[in-house]
Structure formats: structure tokens, C-alpha cells
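Removed from the display is one protein chain of the complex; every other protein chain stays in position.
Naming follows writing order (A, B and C), and every chain is counted from residue 1.
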Amino acid sequence: MAVDESDRNYEHPLYSMPGLSVAATSVDKLLTWGATNSLWVFAMATSCCGIELMATAASRVDADRMGTIIRGTPRQCDVMVVAGTITVKMAPRVLKLWEQMPEPKWCIAMGSCAISGDFYRDIYSVIPGIDTAIPVDVYIPGCPPNPEQLMAGLIRLQEKVRAVRGGEWAPKDERPETEAMQKTAPSIPRLLSAERSPDVTLAQLLGAGNLGLGGALNRAADAPPLAAPQETSDAITTQAPTETSEGAVESPSEDEHADA
Amino acid sequence: MGYFFDAARAMAMSLKSAFRKPTTIEYPFEKRDQGPRARLTFALVHDEHEEEACVGCLMCQKICPSQVITVVPGKKRPSEATGKKRGFADDFVLDMNACIYCELCVQVCPTDAIVMTQEHMRPGFAREDLVLTMDKLYANEQEKELSWGRASILLAMQDPKRGTDQERAVTKKKSAAKAATKPKPEPKAEVKADEPKADTGPTEDAS
Amino acid sequence: MSASSAARPSSAAPASAARLGVDPHRDLSDYDPEADLMVLNMGPQHPSTHGVFRLKLHLDGETIVRAVPYVGYLHRGVEKLLEELTFVQATPIVDKNDYVSPMTNEQAINMAFEALLGIEVPRRARYMRTLFAEMQRIASHLLWLSTFGIDMGGALGGGTTLFMHCFREREWILDLFELVTGARFHYNTHTIGGNRHDIPAGWAKQVHTTLDLIASRIDEYLELSTTNSIFVARTRGVGILPKELALELGITGPILRASGVDHDLRRDAPFHAYDEIEVKVQTEPDGDCLSRALVRVREMKESIRLSKLLVDGIPEGPICGARPIKNPTQFKAKEGQAYVALETPRGELGTYVIGGGKNKAASPYRLKIRPPSLHALSALPYLLPGHSISDTVVILGSLDPIMGEADR
Partner (left out) sequence: MPTPEEFRALLEDDFGVSEWSEKQPPLIEAVDHHRLAEVLKERGYTLYVFVVASHRPGVEGAEDALTAAGYIELATGLRSPTENSQLAIWRVRVGLDEQLATLVDLFAGADWQEREQFDLVGVRFAGHPDPRRLMLPEDWEGHPLRRDYAINTPHPPWR
């Protein structure tokens, strides 16, 4: 689609200031340096990979060397490391925590379970890879990846942050063309996949927060697996996440349910 | 007061660590010694005739608990080096997106074709980066240090009839002495060489 | 409190609950309506819940009135998956259950399959399995101590001090495992009938060096933990679990022994090489958090002693009693059932396996893993009420739950 660029000719008088471009570039470099070397991690550690994530923060590998500090709350973090299997019961919580992270935010899928669901991917209660819901920036293979491998993944993320801030990042298309890729392909295509229907919005996936709250019962029995966007956006407004101390997040309606 | 004293004691203990040899290994600059058995990613290897060792028997595909291996067996054709008919794999895809590194595929391989490497795989920006195609697997053979595990080694190690170390040492010496006196061809090759002969023999007689 | 339990129609509240004066299913309708009860959710993603575990706490001021635990955030359907896979493929799968001591998980499932299939394990493999289990116990307790140090907060010369120290030693044990199996974490080194990897030359010497070093370092941890007055003040008398309740709840392992029950499967129902060596069972009478810490630290010392004995005593011979794995369907079970239990760092890990029968002889018909962590977590509704909110993480941490195993 052609874009009308006629209104872009306006230039602020400040831009003509001598030496500005040099200063702006230096500031930008400084900011990039800061952004790449202070990637604070929110450890979405659910299972085995979480232990290796701890090992990465511990004395042997010491991720603090590169400014990677593990924090307990999503509001202070730049990177969400999804380490471990995400189940149907857990996934809405992961999405809520992801929503609470400030932009710019990055996501690392650590280990086979987070990437594709591993051998659990066929199981009724496991979601087949976190990238069906959250855009993943770096995939670290391993079961679980060694701490060094996680370190390599963080370095790889630094590369990407640098490229994105420098405007050089060209996103790759996901091409599940090989037969093996088809094997790990879930019925909901991943976020970057071309096959993914635009109807599956983030709002819809968030609406899956109804799971365990009786929300699925409200839907018609013969309704398609994915509810209409209108319904689920309502669900979000009615279930604004409340934050309790220490970063624990739950929806209030669940308390009522548990009491009932 | 006691609390203050104990907190100080704990801090003094922490201070003691400052004078020890550092345990941190500065990862990208120095590497940890992982031992020869480390299993971190995969490679397909060539056999002693510089031919692809994989015969496309699908054993690894069948045993994989995570179902990540896809082998497309090709037609049997005579080997260029030996002239014997053998199988080849047309395609071999290992999806590291869901691999669990359990080493079962290595153990069941009848020709020691699939091995693991001591160096880990590079994290990728997309899922397709983590799919090891046949080219990447053969490239890994050259690029990465192969680990110790092979089907023949693992199976020999687990042999229920295996004797004690001393007995093994004796048999090793004997076999070494034998090998020194007369070079023996590979037993597997012998069996394969026999089969086509046995097949073709009677038909020639009948004609 | 007792009025509410009497008013309940079903009145199936456990007998032990009345003994402790706590009703786990208390509906709080009897509670003073003037008191402004607050509901606080901990988890499922919380740094000190040791995994994805959710606690709903009803608070009166800072005091917990009722605690409702929720599990299942890591329910991965392993039992269903194992019904679909074959016996051969099961070992690498169960590694992921108790991800802090994968060795004992492999051991448990293989022992169950061996019992079902009637396969004998050679003596060398039995010794190696026992040795691995004991070393894994050290590693697991070290990890517990390190996370417990974080739970205790900054009082101990910095919250992460103990964490950093314990992880350093834990890495050494994982290095030793890596030399044998090639993997740091999920080893897949046990197989039906024995072990897959033999120990390399010179490994025993390394084990001795490492364990000597760890034994000397354990005194340092004691300085930071159980002999530290701040640690003692926060753990003594906190979360007392009476003996009878512990038994009724099915709690095993260090928690049960800390409640004064002298029960350890390694000694009482010996498996593998435990019938050839003597295990000194560590017990404590009080049942509070300090007792659990003391029992675990002493068990670490005992495991070091046992490991040294075992590594010297490994006999020569084959390491696998069955035909090595070459085919996914090579083991076929007749109909039958077997329950095998062994003592893991967290308690009795049992595997109940029902043989396949005619159509699916190569895979189990039903497989149930008895998770010690789930039983331990079920004590929380009894332990937490009456304590303040700051004791929650201490009590939870002292139970050493692993959610991968509790939820499976």
C-alpha cells in the first residue's frame, strides 16, 4: 500500500542545530549499550529448566557478569525467560505476567518444553510451545540447556537487541516446511507463522484466563474452540488482574470460585 | 547482641570465600571441561570408506520417545567403495525443538551413524534454526567435536555377558595379539558380503 | 473451630485434624465477622513457592487463619503419556518428574519395570545405582539448603550467600555425573536391567576428592544455617508437624524423620545395595522447621559417608542384566501388578505399575507414581494456620516440594 509521505517534510527548527546528529548518535549508542548490558530477567521458571536458570545465576556461570539479574516481579524486567513446561492451567497466568512487563520486552524460550512442548506436546494439559501465545525472540535448545547455553542465548539476545535498536533487524518468517517441523506444529499456529489466523488475537488468548474460572461453561457447547473476539475482550475487562504483594497475580473471581 | 554477632560471623565466613580460587568460569571466553561423554547436539558421521554411515533403517525414528527424528530411507544401491549393496537415507531431519537428548537413538543405531557432540548448539532466532537437516548434521561432524558415545561402545558396555575388567584385559590382549599376526576384515562386512552370494548362487545354477 | 467442624454435614474431617485443632476445610463462617479478613494469593508464579504452586491465605492481620493450597499448575499428564509409550521409552520421560533428583526417578521406574518383567539386576549395577542415588541426595539437599537460604531472607549475611555457596558444591557433583553419563541433569543412565553407562577409569578417585571437599564445606553451611542464632530463631518451633499427623498424611522422608519417626526405606525395606551397607537413620523429635533442616544436613553427611563406602566397594562384572535396548518393543510384560518404593531425597517414591496384557504388552497398562512432594504439600493447611505471613515461606521451604513431581 502506498503511503502518502507529503506531510513528512516538516522539520523542527531544532534539527538544524549544528552537531545535533553527532550528539544524538552518541546518546543512542549509550542507550543501546545500556539496554544490551542490563537485561533483567523475569524467571518464568516452572520446571527443570528453572533449576538450570538458577545455576546460571549461581557462582559457576554467574550471569550477573553481563548485567543479567534475576528479579522476582515482572514490572522491573526486560526479558521473560520461559523455562519449563507451560500447562493449560498456567498459560493464562504467563500471559498476564507478560502483559505486565514494560516495553521494550523480550522473551526467551528456554528448553524443549517452552519451545514446542517437548514430548508433552500431545498431552491434553500442555500447551505446545509458548510461542503460540507470546512472541519469542530467542530459542535455546536443550532439555534442559546447560547454563552456558543459556548464557549463549542471552548473548544472542543482545545481538538482537542491538540490531533492533539500530534498525537493522529483519524478522525471519517461520517456515515449518520440513516434516519434522510439522510434527511439532500445534493446531493453533504460532504467532509468527503465516498460517495463523488473524482472528486469534492476544485478547482471545487472554480470554483463556477463564480456564478454571467457569468461563468455558458459559460458552455454548457446540461453539468453535476459539470464542468470538467480542466475548473474550469482555472477559478481560471483567477480570482485571489484581496484583498482590511480591508479584503474585491472580484474578479476583477465582477467589470467589474457590470459596464456593 | 547475639544476632549481631552471628550476622558478623556469617559475613566473615563469606569473606573467606574471597580468598579462595574463583569458581566462576567466564563462559564465552573460557570453556568448562565437560568430559568426553558430553551429549549436547547431534551429528551424522561417515564410515571408514568415506561414505554416509546411515543406512536408513528407521531404528532411531522408532525409538525416539519425543518423535523428533524423520528418516526418509532411499533405495538400496551398491556402495561406491566396496561395491556391496546397502541402504542410504535420502533425508534425515532431527527437530531439536523437541529433542530430550536421551541418547537412545545413538544406542540403537546399527551402523554407529548418529552420534552426539561435545559442543552445544547455537541458540536460534526462529524455530527453523533449530531443525537439524541432513546437511547440518553432516556439517556438525566436521565442525564440532564428537562425543564418546557410539552404539557399538554403549552396547558392548551394557553386554550382560561382559566379564570383569581383568578378564576383559586378557581378552583384549589376546585379540590384539591376533590382530597383530593377521589382519581381519570387519565381521559385519563379511556377513553382508555373504548374503548376495547366497542369493545369486542357486539362481545361476538353475539357469 | 471445633464448632464449625461439628456443624459440617459430612463431618468426614480427619481424626488427626481435631488433634491438631485445625480443620483443613474450615469455611470461616464461625470466624469473628468484625475481623477484617484479607485474602492473599501466593503464586502460582512466586519466587519462593519453589515452582508453580499457589497458596491462598486468609489473613487476620498478619496471622494466617486458613490456608488453601492449589496444585496442578504443572500437571503434564506423565501417567497418561507413559501408557502410550513403551517400557523402553519411559526412562528418559520420568527424569523430568522430580527434576532435582532425576537419578532416583529413573531408578524407581526401572525397579518397577524389573519387578514386573522379572529381570535381575547385576551386583555392579546395583552398587552403581546406590552410589548415584546417594550422590544425588547430596546434590538435592544442597539445592534445598540453597533455596532455603533465600527463603530465610537477608539475615544470613546476605540472602543469596548460602545459595551461591551450595550451588558451587552442587555443580561439582553434577560434574561427576556428567563424566559418567554425559548429561548434567537428565541423565537417562538407568535402563531396564541395569545401567547404560559404566564408570570411567579414575572416576572413583575424583569422587573421593570431591566428597572430601564437600564434607569440609558443610561445616561452613552449618555456620550459615543451623548454628546461626538468626536461623534458629526463625525456624525453632515454627511449623510443628506431629508424628501421628505426618503418618496419616503419608509424609515420608526427612520430614517424617524430623517428626520423630524412625523410618527409612533404605534401612527398613532395603533395595539395591542397601542391604550390604548400614545406613544410620537421622531423626529429630520436634517436627519443626529446624528439625527438618538438621535432619537434611545430617543426611548429607551420612550420604557422603555412604558414597565413599560404595565407590570403594563397587564390584566387577556386567552393568546390565537384560539385553541392551535395541528396539522400542523388546520388553513385553504379562498381566500383573507391582509396587516398588524407594527412598529419594524427598521420601518414598513409589511406582505402581500394571502390566499391559494382550494388546499392549510392550507398554504399561497403568502407571502411577506416588509423589512424596504431594503428600508433603498436603500438610500445609494444617501447618500454616496460627503462624504469621513471614513464616509461610519458611514452612513451605522446609517441606522441600518439587512441583514437577507433585503434579506430574
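Heads up, the rule we're going with is that a residue touches a chain if its C-beta (ideal position, glycine included) is under 8 Å from a C-beta of that chain, and two chains touch if they have at least 3 such contacts.
Treat the numbers as computed from the prediction; the structure is a model and nothing was measured.
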{"item": "Displayed partners of the chain not shown (whole complex)", "value": "A, C"}
{"item": "Touch criterion as defined above, residue of C:332, C:368 or C:387 at the omitted chain", "value": "C:368"}
{"item": "Residue, one of A:60, A:89, A:105 or A:156, that touches the chain absent here", "value": "A:89"}
{"item": "Residue in contact with the excluded chain [from C:181, C:252 or C:291]", "value": "C:252"}
{"item": "Identified contact with the non-displayed chain, of A:39, A:97, A:127 or A:152", "value": "A:127"}
{"item": "Positions on chain A where the hidden chain makes contact", "value": "88-89, 91, 122-125, 127-128, 132-133, 186-188, 200, 204-205, 207-208, 211-217, 225-227, 257"}
{"item": "Interface with the undisplayed chain - residues on chain C", "value": "8, 10, 12-17, 24-25, 71-72, 75, 77, 79-81, 83-84, 244-245, 247-252, 256, 261, 263, 265, 267-269, 334-339, 341, 348, 350, 352, 354-355, 365-366, 368, 370, 374-375, 377-378, 382, 407"}
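Keep this in mind: only the chains that are shown with their structure count from here on.
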{"item": "If a chain touches chain A and chain C alike, it appears here", "value": "B"}
{"item": "Chain whose Cα centroid lies nearest the overall Cα centroid", "value": "C"}
{"item": "Distance from chain B to chain A - Cα centre to Cα centre, in angstrom", "value": "35"}
{"item": "Shared interface positions of chain B, touching two or more other chains", "value": "23, 65, 100-101"}
{"item": "Sequence positions of chain C contacting 2 or more other chains", "value": "93, 165, 168, 171, 186"}
{"item": "Partner chain A, residues of chain C touching it in the complex", "value": "39-48, 51-52, 54, 56, 68, 70, 72-77, 80-81, 93, 96, 99-100, 143, 146-147, 163-165, 167-168, 170-171, 184-186, 403-404"}
{"item": "Contact set on chain A toward chain C in their complex", "value": "43-48, 50-52, 54-55, 58-60, 72, 84-85, 87, 89-90, 93-94, 97, 119-120, 122-126, 143-144, 146, 244-250, 255, 258"}
{"item": "Chain A-facing residues of chain B, complex", "value": "23-28, 31-32, 40-41, 65-70, 93-101, 120-131, 133"}
